[in-house]
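For this view, one protein chain was removed and the others were kept in their places.
Lettered A, B and C in written order, each chain numbered from 1.
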Amino acid sequence: MNETKAWRGFASDNNAGVHPDILGELAKANTGHAIGYGDDIYTEQAKKLFREQLGPDIDIFFVFTGTAANVLGVYGITRSWNSVITANTAHMETDECGAPEKFTGCKVLTVETPDGKINPDMIRKHLHGFDFEHHAQPKVISITQTTEMGTLYTPDEIREIADLAHSSGLLLHMDGARIANASCSLDLPFRTFTTDAGVDVLSFGGTKNGMMFGEAVCFLKHGLSDNFKYIRKQGMQLASKMRFISAQYIAYFRNDLWKKCAAQSNAMASLLADKLRMIREVRLTQEVQSNGIFLIIPRDVAERVMKKYFFYPWNDEMSEYRLMTSWDTTEGDIDDFVKLLKEELKKKVLV
Amino acid sequence: MNETKAWRGFASDNNAGVHPDILGELAKANTGHAIGYGDDIYTEQAKKLFREQLGPDIDIFFVFTGTAANVLGVYGITRSWNSVITANTAHMETDECGAPEKFTGCKVLTVETPDGKINPDMIRKHLHGFDFEHHAQPKVISITQTTEMGTLYTPDEIREIADLAHSSGLLLHMDGARIANASCSLDLPFRTFTTDAGVDVLSFGGTKNGMMFGEAVCFLKHGLSDNFKYIRKQGMQLASKMRFISAQYIAYFRNDLWKKCAAQSNAMASLLADKLRMIREVRLTQEVQSNGIFLIIPRDVAERVMKKYFFYPWNDEMSEYRLMTSWDTTEGDIDDFVKLLKEELKKKVLV
Amino acid sequence: MNETKAWRGFASDNNAGVHPDILGELAKANTGHAIGYGDDIYTEQAKKLFREQLGPDIDIFFVFTGTAANVLGVYGITRSWNSVITANTAHMETDECGAPEKFTGCKVLTVETPDGKINPDMIRKHLHGFDFEHHAQPKVISITQTTEMGTLYTPDEIREIADLAHSSGLLLHMDGARIANASCSLDLPFRTFTTDAGVDVLSFGGTKNGMMFGEAVCFLKHGLSDNFKYIRKQGMQLASKMRFISAQYIAYFRNDLWKKCAAQSNAMASLLADKLRMIREVRLTQEVQSNGIFLIIPRDVAERVMKKYFFYPWNDEMSEYRLMTSWDTTEGDIDDFVKLLKEELKKKVLV
Partner (left out) sequence: MNETKAWRGFASDNNAGVHPDILGELAKANTGHAIGYGDDIYTEQAKKLFREQLGPDIDIFFVFTGTAANVLGVYGITRSWNSVITANTAHMETDECGAPEKFTGCKVLTVETPDGKINPDMIRKHLHGFDFEHHAQPKVISITQTTEMGTLYTPDEIREIADLAHSSGLLLHMDGARIANASCSLDLPFRTFTTDAGVDVLSFGGTKNGMMFGEAVCFLKHGLSDNFKYIRKQGMQLASKMRFISAQYIAYFRNDLWKKCAAQSNAMASLLADKLRMIREVRLTQEVQSNGIFLIIPRDVAERVMKKYFFYPWNDEMSEYRLMTSWDTTEGDIDDFVKLLKEELKKKVLV
């Protein structure tokens, strides 16, 4: 670690630090006492800002992690005999160590998808067995926006899934761990592809886009959140010094900081993708619609490049890797990375 | 909110803000990227500091909340058919909304205690039914140090409970949400009344003593933590940007910041207690051994004083209240509070 | 095992076998095929008989064990953040190995009672913390009729508890594992002290009174059982060949077989108690109101008598034991047991 020239990589947007404005707001909120557990002016203000983004009738609850936001949000709208339908690539399925099953008791049913997105045709195969006591009762469809593959749903695509859900007695959950990147890339306000598109419960992420910690469970329809205060507490996610989550969101929404961060991240991914597409040995495996890039490169090359710019293997067999840009990625990082990659590829050829 | 003269009360030590050194360390750690989920140099260093305090063979896992530290720590050493024995005043019993039962499946058995402390004689009544499948199998004794009533265990008292636990095949858990106050008040290193006194698993708190968030689950014996990384993740408590918990603990241990904060808090409670004892209408109901004061005052007086210096009722029927001092409580706060209280008491008499 | 003179003891009413009329009904129901899982004529008829006993608007679900009836019944009317208030002697607290906590996630709060019964004054101490998210929300009061100590609630006593429950937003659950003994002893129909006394959910036992297996979860108010079919299935208690539970209840209610069995059991306990009261060295510790007798006798004497007539120690320290009579206990058993006890007591004196 070198303070003058800080290391940056492409492992994940949560490897990045905290935007200075967020840090500054934490310091500002650190004045005197504030009633614990959310009954403070920062939390009140942060909720107000959320309502401006998502609609006047929503309920917001802050939690610490994205996994908690997903799991508790789903717990709030299910009973243990329900099932949740999601993409086989969903964070909820692949990266939460069974937290949804453990805490909700629900069955998680998956839909195979090539690009992280699911659609009514895919979902429908799980919509059966209603009223039949042997069968876990379908209750939630969960989609991720931006998906784990870096792709995006249009508002129409979301509306279609919402309609399917609602017409079948289900609810639509959105994992928005990277929702800011989606809003930027779609150039649409949050509300257009959440509340207004029929989403019922939303995990609104901040940590991956410049915050220190803190996510929000947003109930976008009236009546869904009645018991959620107990769920958050029993779910071990009630922050005693909650003002320090709230303050972050205050800074996050002020002057559209979230947009600046996500725009930078998206732009850098786009730039990187452009440069990668010009390298013959590189094959991109997903459309680059936000800040994630999936690519196939020779394994030994990847391993050498990783030593300087760390990133994760995605599919070992295919030699597929994932690069994530973040709010603090610079053009210099991109140039440097591409240069290094090219050098390593050349070495390989020479060998 | 007034920045020049910040409001402070006696509601809880978690109503206080963050010590400036902790905030400063957060800024310092905010440099470049760090691998997520704890594989970073800050976390490595913080763990090292913990080992200096608690012993070389311990395992440390950071989580977000005290409830999580307790619940997950207990989950790590139990199976669902076990029971946990604790005081009827324990946070685990009274203030975690059933989180221990929900997550661990264990039965929580309580022992009545007048002062928050339990002892072998009290505990023994629950040590039966071993090997009998109809009976939840006792597995953990959980004590709180400093107790929820502001009282303290001596190392010998802890050792006695540990011996009882171990001789019966149980383990000893300590909820150390206010462990710094205990260390200061006892004038003993942490290790003397934890690892060396036979404690097996410790929730080591920081939030109530000047940190922003972040607690540590400490396994003080080898072999107890083998699966804990999965438990923390499935328990929704794995911080992606973990360096920002770790950095706080680095500052917390540097130059004994924890001790300065706790010493101030304890001293102010002691001062306040001294002054309260001199007021005829006030009756203290617990020994003041750390930063909590329990007192009986007329209800209407309490309610008027509360408007300026907020604090919580403890036992409505008895008109008993709890005052907590914190790391930032000043002598001026004490003087002001006592003056106000006296005035309100006088008004009452005059009426 | 000797078929001509079968061994009988006083260990528990579930050590007795099955009444011949029940066995006969099982054979009668064993004709051809019946749709599985309860969609059969036997189940329809059994439910009809239950409605005759408990009221027209009740919903009945058969399960296998008393533990399951209690746990699933409570799960049907709670969420994980609720608490259940019960006697410290309740089966749910002492003899279900934590099944209620594991399956419902709820906190079980106990009330100390000398005779197995609880009353509003005892219960009230747990009725606080409503709406406070740190506190598990009280939702169910559970009483046992006949209690585990062999004592009985009058309908008025039940009504008082029901009124307390309902006025506080709670529901009243009754564990009726030995409900037939209560009905006989009180000389009142089931309905008088259940549905009509304000009980909301009832575990209606049969196994301890001459059935082979099978208990019923009865929802005595409309709207409480909407999801119970899923709960029973997910609770692993849905019988595929359900007709063989239903048929037992058909026989059980026909010609009041349940009453004959319970009356015999109660009468034998009464007779035994009368004879025991006349022995100087024996002290009865509970009123004998049904088929359970609690008594203190010298430990060595107990251990020698037990070899022939097995029964269980209840409180080791006090040398207290429990004797249970059952539907098949005879006067001869009583005479023989008392004779043996007297002989062993005399031996002790002589020594």
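Assume contacts are C-beta pairs under 8 Å (C-beta built on N, C-alpha and C of every residue); 3 or more make two chains touch, one makes a residue touch a chain.
Owing to the predicted nature of the structure, the values given are computational and were not obtained by experimental measurement.
Residue in contact with the omitted chain (choice from C:K233, C:R304 or C:K348): C:K233.
Summary of contacts with the chain left out: across B:T43, B:T89, B:Q137 or B:S265, the touching residue is B:Q137. Of A:L23, A:A90, A:C106 or A:I123, it is A:C106 that touches the chain left out of the display. Residue B:Q234 is the one among B:Q234, B:Q248, B:N266 or B:N291 that touches the chain missing from this view. Although one chain is not displayed, its contacts with chain B can still be listed: residues 37, 79-81, 105, 133-134, 137, 227, 229-234, 238. Across the interface with the omitted chain, chain A contributes residues 80-83, 94-98, 101-102, 105-108, 133-137. Hidden from this view is one chain, which touches chain C at 1, 3, 6-9, 11-12, 14-18, 20, 23, 26-27, 29-36, 41, 64-68, 71-72, 96-99, 102-103, 207-208, 212-213, 230, 233-241, 244, 310, 326, 328.
Methods note: only the chains that are shown with their structure count from here on.
Averaging C-alpha coordinates per chain and comparing to chain B, the farthest chain turns out to be C. Distance between chain A and chain B, defined via averaged C-alpha coordinates, is recorded as 33 Å. Each chain gets a centre from the mean of its Cα atoms; for chain A and chain C, those two points are 52 Å apart.
Among the residues of chain B, those in touch with two or more other chains are 96-98, 102.
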